[in-house]
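Of the protein chains in this complex, one is absent; all others appear in place.
What follows is chain A.
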Amino acid sequence: MVNAINKKHLNVLAKSKNFEFNKVTARSNFTINLIFVLICILFLAPLILVVMVSFSSKESLDTYGYQFWPAAFDLKAYQYIFKYSYDLIHSYWNSIIVTSIGSITATSIIALYAYPLSRSNFQHRNGFAFFAFFTTIFGGGLVPWVFVYAQLLKINNSLLILIIPYLVNAWWIIIMRTFMKQSVPEDLVEAARIDGAGEFRIFFSVALPLCKAGLATIFLFCLVKFWNDYYLSLIFINDHHLYTIQYYLYSMLDNINYVLTSPNVPAEARRNLPSEGARMALAVIAVGPVVFSYPFFRKFFVKGIIVGAVKG
């Protein structure tokens, strides 16, 4: 008995020596946890509200407004948008095309641009780095930028315009260059060169396999950027058939009566339209893929952000 108490006592002592030296008090720890729980609730509540509204019945929305726990649940909003919205499926498809083609192309171009910049024996590397970096300091402004695409290249109202402007991003080039500097040892490149490999061979067979994490990070940056973009559509797209999901979402809130007047919605659907709930359901569907894959890609983003911040 005495022995046991002594042992317990010793254990506590040992624990405090090894693990609890210089730690905040239990009360502070509790307070910090409480603060973060409250902040997390504050941060997630807006998203939860949107999800809840999308599952609310029309009657409950009309009577009680938007609530975190609706008086009556139903799935009419989702049934409605899947049944009648040809536009939704089409815009979803456009988003998938733009996002996949755009991300693959952008990652390739950025990796190709970053690789020479990461090589210390390329004498113009600083010049080309500045060529990319200068675009973040000065720009011609919105008007000439729009005119170059709409009047010179004349690619407004096409899927190309939703891809080209985001293919290069100076920050991502700098992040990719840092990744390459960190993970591709100069000696290995030199060894490959002595073995007779050309620069392209070295790039594809030595450099790229070594910085898979960097490629994945940039690729995920691109995926999220292309998927979440509404801005290019806002400026360049008028054609209904080229709407992406985010712009479709935007246009629905922008014009409350959009569904009511859209030619693709049959009259019978218009009559029992759960419009408020349907719009929130649309929002859920538009952000769904990003939110569900978030746990898997989070760590790549964290890595990329830290690499970018370290470089300044």
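Operating definition for what follows: a contact is a pair of C-beta atoms (placed from the backbone, for glycine too) under 8 Å apart; a residue touches a chain by one contact, two chains touch by 3 or more; residues count from 1.
Rule of thumb we're sticking to: contacts and distances are computed from a predicted model.
Selecting from "Sulfite reductase 1", "Putative multiple-sugar transport system permease YteP", "Carbohydrate ABC transporter membrane protein 1 (CUT1 family)" or "Xanthine dehydrogenase family protein", the unshown chain of this assembly corresponds to "Putative multiple-sugar transport system permease YteP" (UniProt protein name). Residue in contact with the omitted chain (choice from A:F55, A:F179 or A:Y230): A:Y230. Seen from chain A, the chain kept out of the figure touches residues 21-24, 28-29, 32-33, 35-37, 39-40, 43-44, 46-47, 49-50, 53, 61-62, 64-68, 108-110, 112-113, 115-116, 119, 121-124, 128, 130-133, 135, 137-148, 151-153, 164-165, 167-168, 173, 198-200, 203, 224, 227-231, 235, 246-247, 249-250, 253-254, 276, 279-280, 283, 286-287, 290-291, 294-295, 298, 301-302, 305-306, 309, 312.
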